[in-house]
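Note sheet for the following structure.
Excluded from the complex is one protein chain; the other protein chains are retained at their positions.
So, chain A:
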Amino acid sequence: PLHQLQPKTVPKRLGTSQRKPREPQVPRSLIKEIFRHFAKMPMTRDAFKIVEKCSERYFKQLSDDLEAYTHHAGRKTVEKADLEVLMRRQGLVTDKMPLNVLIERYLPLEYRKLLIPVAVSGNKVIPCK
């Protein structure tokens, strides 16, 4: 019996590629990298999944808190003060550990320049106050 070779049917692609609007989230690789950097020891895959979940929950909580503080101050825009209050409550910012020290310790130079006014030569202060 000689049966004919059927041409393969290629599933037709629908016009434009449809990209689903994804949930905005911090890239996994970044979370992984940061966590690894701080943990300094190997971890299982599942453990990392938990870290991801925690991150999501953390952002939800953060949004709630920021809203509360901003609302309390009678504003609609989140400002530096709100975050400082938040970090104080989290016990990250204390009298011994001001926000600027944390910024210097954890953020890369280009961000530090933006966040903390630095006196540069020529009697200029960046960013301009």
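As a convention for this text, a contact is a pair of C-beta atoms (placed from the backbone, for glycine too) under 8 Å apart; a residue touches a chain by one contact, two chains touch by 3 or more; residues count from 1.
Basically, contacts and distances are computed from a predicted model.
One chain of this complex is left out of the view, and of "RNA-processing protein", "CENPW protein", "BN860_13058g1_1" or "2-oxoisovalerate dehydrogenase subunit alpha", the protein name its UniProt record gives is "CENPW protein". Where chain A meets the chain that is not shown, the touching residues are 23-27, 30-31, 33-35, 37-44, 46-51, 54-55, 58-60, 62-64, 66-67, 70, 76-80, 83, 86-87, 90, 92, 102-103, 106-108, 110-111, 114-115, 117, 127-129.
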